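With one protein chain removed, the remaining protein chains of the complex are shown where they sit.
Chain naming follows the written order as A and B, and within any one chain the residues start at number 1.
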Amino acid sequence: MIDWIQSNIPPWVYIAFIVHFAILGTVAYLILLERKVASWTQDRIGPNRVGPFGLFQPLADGLKFILKEDYRPAHVDKILFTIAPAIMIIVIIISIAVLPWGGIKQSTRQVTVATQTDLKVAAATALPVGMNVIDAKEVGSIPPGTNLKGDAVPRMSIVDATYRWPFQITNLNIGVLFIIGVLSLAIYGVVLGGWASNNKYAFLGALRATAQMISYEIPLGLSVLSIVVLYGSLDLNTIVDRQAHYWAGFIPAWNIFTQPISFFMFLICIHAEANRAPFDLAEAEQELVGGYHTEYSAMRFALFFLAEYAGMITTSVVCVALFFGGWHFPGLGGDVDPTNPSVTTSMSICIVRSIVIFTKTIGIVFIFMWVRWSLPRFRFDQLMQLAWRALIPISLLTLLMTALVLKFGGAMSETYRKELRIDGGLATIFFLSNVILIALVMIVSRMIPAAPNTNHRMRVIGSRYHPVPAPLTTTN
Amino acid sequence: MNILPLLASLEPDPQNTWAPVLLLIVMAVGFAVTNIAASIIIGPGRTGKGKEETYESGMVPIGDTRKRFNVRFYIVAMIFLVFDVEIVFFYPWATIFPDAIAKGTSSGLLLVEIILFVVILLLAYVYAWGKGVFQWD
Partner (left out) sequence: MNSIASILALSVDAQTVPAVLFYLFAGISAASALGVVLSRNIVRTAVCLLFTLVGVAGLYFLLESEFLAAVQLVVYVGGTLILIVFGVMLTSKSPFSRFEPKAGEVVVAIAACIILFAALVMAIRSADFRPQTLDTTQKYPVVALGQALLGDYLVPFELASVVLLVVMIGAAYLAKSRKRDDKRAVARGAATLSQKARQWS
């Protein structure tokens, strides 16, 4: 039975289940972490009643969500009201498919296959689907004969097959574009939820959220492109692999140093895409009650909530993979292929790498929380102007700068031309170009006329801003 | 193939890469349906006339919810679409550009082509800026 499972169930099935439940479990504890961070920022204690340090709080919350009334006001569009949170969580869960966790695992297994000229192809049929057989050596053979039923059996080869499989759920050749494409569907969860609720707050919140999410999708895509163009690969694991070396022997060659502008823009955009403070206009409590989920309760509300946090994890993993070297960590070596450090024969390295990338992700998520409890909210016109007047032109210029530096610096760098790795010299050029670009942007932005002040005083009749004051009413 | 053999060895067998995505879709739909169904079945359901009212800060709702909203949102969506299509055109370029540099073939031409593409779009961007599309008054 174990043998049958080994040869028929590919590893991605286990990885999919583990990642799915690990992310959902982490989300529950992120909510606790968020409350702890909030209380720490505000000098409070935070949840500490349910279990030691409030550690069972997420379980209690989850139970409570299921046991609460799934309330639905009259006059809502019943079908859309239900599928909106479902769309949201489904989309977020699908987007975890291409996240890189542990590089590429190389394994060897002995299989018995019918002899043919191309043993690699023959060995691939005996292995689970999706294994990339790189080598197949014949170590023995069984002569042709008949089996117990009397059927003729051809000559069989005993083959030592060396094969590689990605230590992640799947490895599509569109990689990061898949995440961007799938996450762009999340807008429909928001817009349909807000529309179906038949509530003015929800509708306004949904409108704002939609405009915000589409506006920030453009600089998000462009800052991803400025990393993609460095390596010419959309695959996140390949991008991480190219970052896994050192400059001057000890500085990790992460893209945070080569493309700092892109990193900050990416960070801003994932905050805006997650609808979190300081971009939480969609659910601004003081003006819109709860925004697009005002009318939601019980598990339908919980799904929106889970989706927000799970989306934070997905985008943070992408951020870590693009800018912080993914699973690469100084000092973490071991049994790896020197030219392609992502390939390893050791299972424990894969697992340690998953832990490394997960820890880095939690670090980024902590930034999310830190920002949320430190910064005040934007006004809506400021929010849109940040996207359209600042982030989009800067991200376009960054992309052009990257192309120029690659053309003139990359062509001279021997390491880059041979291995598509950025060496110390090229990295310095990149860093200086970033500094120059940001200085240029700061100089030019002084010359551009400022946006008109939109903070009008409404001259409502009777208010103190109206030229003609309302008559005083006297009561006897 | 035109890609560096170095990168090619990293890529897995492209066949059947959709099977894991399919598994995830099934798991995600299962998760969503189970949770919504559980909360509908287990949770209490007591409703009444006042409770069914749409929430509007405790007041009786005034007027219709679907008011006409500002057409500006529509224009944002329109301009977003332009940039969205533009980004899609960037991806094929970005995947071949480093390779051209590594090989030293026609990378200059690729650079000029994309600069032309971006400059034409920046023209449109500047025009829209001048017309005040990006101002929110």
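Convention: contacts are C-beta pairs under 8 Å (C-beta built on N, C-alpha and C of every residue); 3 or more make two chains touch, one makes a residue touch a chain.
Remember, predicted model here, so these are calculated numbers, not experimental data.
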| item | value |
| --- | --- |
| Option from A:A28, A:V50, A:I66 or A:L80 whose C-beta touches the chain left out | A:L80 |
| Touching residues (missing chain, whole complex) on chain B | 1-3, 8, 11, 14-19, 21-22, 64-66, 68-69, 71-75, 77-82, 84-89, 91-96, 99, 110, 113, 116-117, 120-121, 123-125, 127-128, 131-133 |
| Interface residues of chain A (partner: the chain not displayed) | 4, 8-10, 75-77, 79-80, 83, 125, 128-129, 172-174, 177-178, 180-182, 184-185, 187-188, 191-192, 195-196, 198, 207, 210, 214, 217, 232, 234, 459, 461, 466-471 |
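Methods note: only the chains that are shown with their structure count from here on.
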| item | value |
| --- | --- |
| Residues of chain A touching chain B in the complex | 12-13, 16-17, 20, 24, 65-71, 73-75, 82, 85-86, 89-91, 93-94, 96-97, 104, 124, 129-132, 134, 164-166, 169-173, 177, 197-201, 203-204, 207, 210-211, 214-215, 217-218, 221-222, 225, 228-235, 237-238, 241, 289, 294-295, 298-300, 302-303, 339-340, 342-343, 380-381, 384-385, 388-389, 392-393, 396, 399-400, 403-404, 406-407, 410-411, 416-420, 451-452, 454 |
| In the complex, chain B residues that touch chain A | 3-4, 6-7, 9-21, 23-25, 27-29, 31-33, 35-36, 38-40, 42-47, 51-57, 61, 65-67, 69, 73, 76-77, 79-80, 83-84, 87, 90-91, 93-99, 101-102, 104, 107-108, 111, 114-115, 118, 121-122, 125, 129, 133-137 |
